[in-house]
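Notes to accompany the following structure.
A single protein chain has been omitted from the complex, and every remaining protein chain is retained in its original position.
Right, chain A next:
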Amino acid sequence: MAITFDHVNYMYQPNSPFEAVGLSDVSFTVPSESFTAIIGHTGSGKSTLVQHLNGLLKPTSGTVTVDDFQLTAKTTNKHLKSLHQHVGMVFQFPENQLFDQTVERDIAFGPLNFGFTNEEAMSLAHQAAHDVGLPDELLKRSPFELSGGQMRRVAIAGVLASQPRVLVLDEPTAGLDPRGRAEMMAMFAKLKADQHLTVILVTHQMDDVADYADQALVMAHSNLIKAGTPAEIFADPEWVKAQQLALPTAANFAQHLVTRGFEFDSLPLTAEQLAIQLRGQLPKEGR
C-alpha cells in the first residue's frame, strides 16, 4: 500500500479563538501506482487532505503513511524534506509559483533544492520539460513571457523534475479551455503509466473521475463520506446530487435515455461504456 491515512484529524489553529476543524477522523488507503480522485464541494476539506500527503500540514492526531514515511503530530520539519521530494504537489494555478529568470532554471529549482548537482538538475529539467510537451526553444526564455497554458506546463515540469513517486494534482485543469484540459489529463495519464506514479487528483470534473480514476474519495464537511470505484460512487444518482456533485456526462446522458425507454444493466460512466451498452438497443433502420 502506497498511502494510508489512519484516523487522521486536523485542527486549524488549535486552542485559539480561530480554531476550526480541517479533517475529522479520515481513514483510507491508496494502492501503489493507482489513480485516485478526491471529490467534494468547495470547502469540504479536499485541499487540507492533500496537504497532509507531503507534510505541508501535520495531523493533529492520527498517522499518515506514505511508502516508508510516517507522518504524525510529532514529526519534525527536518525529516520532511525527503517526503517533499517523494510526493510532488501541483497546486491550484501552479503558474503562480514561477519566479526564476529562465524556464530551464525554474524547472531545475526543485532538483537543486533536493541536492542534485547543477548538471543533474539541468538534465532532469530538460527531461521534465520534454515530458510535459514544452518545446526546447522555450527553455531559455523567461517564464513570464509564456502563455498561461505554457506557464502551467512549466510549473508542472518543475514538480516532475524532482522525480516524485507520488504526484498530487489539485485541480490542475482549472481555467484551461476544453482542449487544453483534455490534453493535460491525457498527459497525466501518460506520465503515470511511463513513470509508474501514484496519482492523487483533486477535481470538480466528474468526467475526469470516470475516465481516469481507479478509486474515488468523497469529502464533505471535513469527513470522508464515501470511498470506492467510480462505478460505486456514481451508482446512486440521488445521493450524488445531495452531495452537490454531478454525474459524468455519459451517465447523465444515459439517465435521460432511460426516461425515453432505453435500458442499461449498469449506469455507463464513460462515452465508451455508453456506446457499448447502446449498440444492441438502437433501431436497425437508423443505420
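List of remarks:
Here, a residue touches a chain if its C-beta (ideal position, glycine included) is under 8 Å from a C-beta of that chain, and two chains touch if they have at least 3 such contacts; residues count from 1.
We take it that contacts and distances are computed from a predicted model.
One chain of this complex is left out of the view, and of "Heme exporter protein D", "Energy-coupling factor transporter transmembrane protein EcfT", "Cytochrome d ubiquinol oxidase subunit 1" or "Electron transfer flavoprotein small subunit", the protein name its UniProt record gives is "Energy-coupling factor transporter transmembrane protein EcfT". Check A:S27, A:N113, A:S147 or A:S266 against the missing chain and you find that the one touching it is A:N113. Across A:H41, A:H84, A:R141 or A:R181, the single residue that touches the chain missing here is A:H84.
Per the touch definition above, the residue from A:G22, A:G62 or A:G158 contacting the chain not shown is A:G158. The set of chain A residues touching the chain not shown comprises 12-13, 16-18, 51, 54, 56, 77-78, 81, 84-85, 87-89, 91-92, 94, 96-100, 109-110, 112-114, 144, 158-159, 162.
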